[in-house]
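A single protein chain has been omitted from the complex, and every remaining protein chain is retained in its original position.
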Amino acid sequence: MKSATNKKSPAPPAIEIGRETKSELYRLQLELRYCEKRAYDLFLQNLIKGTSHLSLGQEAIAAAFGVAMRPDDWTFCTYRGHAHTLARGASMEGVLGELMGRQCGLLGGKGGSMHLTDVAKGAMGSYAIIGAHLPVAAGAAWSAQYRGTEQVAVCFFGDGTTNIGAFHEALNFAAVWKLPVVYVCENNLYMEYTPISEVTAVEHPAADRASAYGLPSIIVDGNDADAVFKIASDALAKARAGGGPSLIEAMTYRHSGHSRADPGKYRPEGELEQWLLRDPLVMYRDRLLKEGFNEPTLKDMESIAMGKVDAATATAKASPLPSIDDIEKNVWADGGAAWRN
Amino acid sequence: MKSATNKKSPAPPAIEIGRETKSELYRLQLELRYCEKRAYDLFLQNLIKGTSHLSLGQEAIAAAFGVAMRPDDWTFCTYRGHAHTLARGASMEGVLGELMGRQCGLLGGKGGSMHLTDVAKGAMGSYAIIGAHLPVAAGAAWSAQYRGTEQVAVCFFGDGTTNIGAFHEALNFAAVWKLPVVYVCENNLYMEYTPISEVTAVEHPAADRASAYGLPSIIVDGNDADAVFKIASDALAKARAGGGPSLIEAMTYRHSGHSRADPGKYRPEGELEQWLLRDPLVMYRDRLLKEGFNEPTLKDMESIAMGKVDAATATAKASPLPSIDDIEKNVWADGGAAWRN
Amino acid sequence: MAELTYRDAVAAGIAQEMERDERVVFLGEDVAAAGGVFKATVGLLDKFGPKRVRDCPISEQAILGAAMGAAMTGLRPIAEIMFSDFLAVCWDIVANEIAKSRYMTNGQISLPLVIRTANGAGSRFGAQHSQAVENWAMMIPGIKVVAPAFPADVKGLLAAAVRDPDPVLFFEQKSLYSMKGEVPDGEYVDELGKAKVLRQGKDCTIVALASMVHKALDAAVILEKEHGIACTVIDLRSLVPLDTQTILGEVGKTGRLFTVEENPRLCGWGAEIVSIVAEECFWNLDAPIVRITTPHVPLPSADLLEDNTIPSVARIVREIRQKMDY
Partner (left out) sequence: MAELTYRDAVAAGIAQEMERDERVVFLGEDVAAAGGVFKATVGLLDKFGPKRVRDCPISEQAILGAAMGAAMTGLRPIAEIMFSDFLAVCWDIVANEIAKSRYMTNGQISLPLVIRTANGAGSRFGAQHSQAVENWAMMIPGIKVVAPAFPADVKGLLAAAVRDPDPVLFFEQKSLYSMKGEVPDGEYVDELGKAKVLRQGKDCTIVALASMVHKALDAAVILEKEHGIACTVIDLRSLVPLDTQTILGEVGKTGRLFTVEENPRLCGWGAEIVSIVAEECFWNLDAPIVRITTPHVPLPSADLLEDNTIPSVARIVREIRQKMDY
């Protein structure tokens, strides 16, 4: 098992995390975990079709950024974007409804699991073609820079994504233009079914390449919400201050298969079990207890989160299907799909 | 003026360059120089149409590789590929004829200046879309590796090319598969009209990125044929021995504009003049004289080279135009262009 | 004859060619150890080893570029692009490099390679994983375009593609991977550029491809039984080369042409066929030519929406019936 190392990282920023923030971090991780688990159950019940990519085990990263970001910052995610979208405050019924192809879905059933978007919350889309959203995030950052709004774009992607051309173009572009964008590589050790080490020339696919863009190498334990929160806050502050982009590699592991279709058989025996010992939620709960949160408070939070997921599930299930008329809507800004007169 | 530095380079290999090799290096540089100048003259006479990108000032690199490579090695070039194609032994009338759109042209007038190819000599094509040939060269190297032939693919490209996605994909791919390919970045300080430093996040666009592919950083004085020859021999030997790819950054400067259309006005005053002092041909001639070659020998070589260019020009001029029937030939292996029955 | 799935016919076709010819190599993402995300290449790694069956990074330009470089130096690579939508990230290598190299070099460079890719809708994968993009390829001179509808054609045409001296883009229909069908045992090689008349009828000619062949056949049964309209159904099987003789011959007999296309409307292959028929078979036409296509929209993902976007059997029946009333 590879573990997070700090060998190449700058000294951790001296941010102190308050109790309220810690509570937020736990709440959000809980919601993401429970909602993803629910999505999985709904698949098994055949209420969710198509494909779906869960973030189980990787929630600390989405949660930490969700808490650290300003409401008007922007998130860009991949097909594995349920958690990141929820972490910006998108409604759970909007997410579950979309997975189920209901009218209440964030996209009214037009996009599905891989394209979750909630522009009002700053969730600027989930992109299902590897690498594409990295330059798009740079563009949003350019817009913030141009207008002087101090907004920051945060772009999440996987280890496998570092090998596609768009990664390289976006990083260089962002660095040269000193754009306020934070690139977050969630290194979960696999690109789909292939170990990342078998297809990548360096050990740390993001961090070992930061220098190619004049950026410092940053590696963080992606299963430790506090550690990610600190790194995130630092990178966001730097971006807001005009200091340009950051590239962060967060070491983590997904507990489930790559997608719904994948039982994850290619993993060496015992690997999952070892990572389960480092489950971000379990670790965070232990830490909170050690830091003086009490068991009833945490239990309460847990049942509130579960209640939220249950309510959202019920709402989504009750939502009607979209209308066939929707098919020819919203190709163009006029709401229609006409290509001729 | 930026000059070549060796600060990050490994110790230069201990290759001794014999007198015959030196003579070859001078001969080849002369031929490349004279032929490119002739191409320029032929433009001015309107005998060459379209666009054309000359290597004037950059000949040492093409020549050094041309001498160092094995006859069955492969070259992949860009639209700035006259010199590299000639350096593999392609006929001068084939090159000039192609520029003039004549039947004797290497491509029978089908390709033009930007696509020179001579498969029989291992010149596997000139590619006019930035970056595309880097993965293609990796593929040729894979084929050599697969068949165990110890052939090496050499791929030339410019500084500006390091910012496109295909560069990144090819370098990682070649490194992971340990392919026998040598990537040669000719850093002539400009991508077309834009100084490379304005659009690149690192000082050395190739060398500062080598580590992103687990490769050593190599910078060489691209105006010194001996220095390039040594580095080339080393990289070719490493590739042949199964040691995998190299990425070499050769510092150089083009004396003419980017293309036929470009007077080069964007260059700061005096820059060209300073680089002319480091003209690879002038420097090499001086060195040969110092090393005991005598003036008449060199003069002889020069007039022989010029004679060769004159003869090729005459042949090309005398060659007929291609036939209109050629238009629908050679889309397919059967020689034709039929897409239907 | 054995009964194979469409997916297993892929593996069978590749295996047949790899056994025969050591120059055939296979590369792609997750294709070796995992046997492909559609499980269409299971067993090849075990059979042919990691030197010939190779997993790649997510670098589609490098994958196709490597296939191209290998092909021009003596190998016969088969490269997989996981979803045909991803051809967009390596479109330069397909459209500008692979397709043009032989022509630009006046025949010096040969590229005997095959690009296999999973094409088409029906899996609720949304707009970026469901496109039918065979017309992207048909537009580009210099590359052959094949799209089989049946397991036997998968094996036979894939083998033909591997043996072809020119580059071939081979579209596998992802919604058909689990379809079963008879596939000839032993060495089996088909021929590129031959359409198949699957059914003959006097009233109209339906031209279809890949998934739409099955819908056209189903529609033809209903049209005959319920409405007394007898349809000829042509499975194109390949777009380049295009078997215009079969099309013109059949349209000549029925005087009526319908195309059924999964691609969005504009510039689909059906338009090209219409333009050929409207020029060369004009005097035999009895009525307007009608194209039944996906509307010109990206694909939605929800079941209900996706099913009502791509041409359905019901829609084919309805449109043909209405138009035959002319």
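A, B and C label the chains in the order they appear, each numbered from 1.
Keep in mind that, in the parts below, contacts are C-beta pairs under 8 Å (C-beta built on N, C-alpha and C of every residue); 3 or more make two chains touch, one makes a residue touch a chain.
This structure is a prediction, so every number in the text was calculated from the model and none was measured.
> Considering the full assembly, with which of the depicted chains is the omitted chain in contact?
Every shown chain touched by the left-out chain: A, B, C.
> Tell me which residue among B:Lys110, B:His204, B:Arg254 or B:Arg278 touches the hidden chain in the full complex.
The single option touching the absent chain is B:Lys110.
> Going by the contact rule already stated, which one of A:Met100, A:Ala140 or A:Leu288 would touch the omitted chain in the full complex?
A:Ala140
> Check the options C:Thr41, C:Gln108, C:Gln128 or C:Thr254 and report the residue that touches the missing chain.
Residue touching the absent chain, from the options given: C:Gln128.
> Tell me which residue among C:Ala95, C:Leu111, C:Ala161 or C:Ile247 touches the hidden chain in the full complex.
C:Ala95
> If you put the missing chain back, which residues of subunit A would it touch?
Within subunit A, the residues that touch the unshown chain are 74, 106-108, 110-111, 115, 117-119, 124-125, 127, 129, 131-144, 146-147, 151, 153, 165-166, 169-170, 172-173, 176-177, 326, 329-335, 337-341.
> Mind pulling the subunit C residues that touch the left-out chain?
Per the touch rule, subunit C residues meeting the hidden chain are 85-86, 88-89, 91-92, 94-96, 99-100, 103-104, 126-128, 135-136, 138-142, 240, 263-272, 274-275, 277-280, 282-283, 285, 287-291, 296-298, 300.
> Pick out the residues on subunit B that sit against the missing chain.
On the subunit B side, contact with the omitted chain comes from 49-51, 101-102, 105, 109-115, 127-132, 160-161, 163-166, 191-194, 198-200, 261, 266, 321-322, 324, 326-328, 331, 337, 339.
Going forward, only the chains that are shown with their structure count from here on.
> Find the chain most remote from subunit C, comparing centres computed as mean CA coordinates.
Checked the centroid distances; the maximum from subunit C is B.
> Between subunit B and subunit C, what's the gap in Å when you average each chain's C-alpha atoms?
Computed value for the inter-centroid distance: 40 Å.
> Could you say which residues in subunit A touch two or more other chains, in rising order?
Residue numbers touching two or more other chains: 163-166, 198-200.
> For subunit C, what residues touch not just one other chain but two or more?
56-57, 59-61
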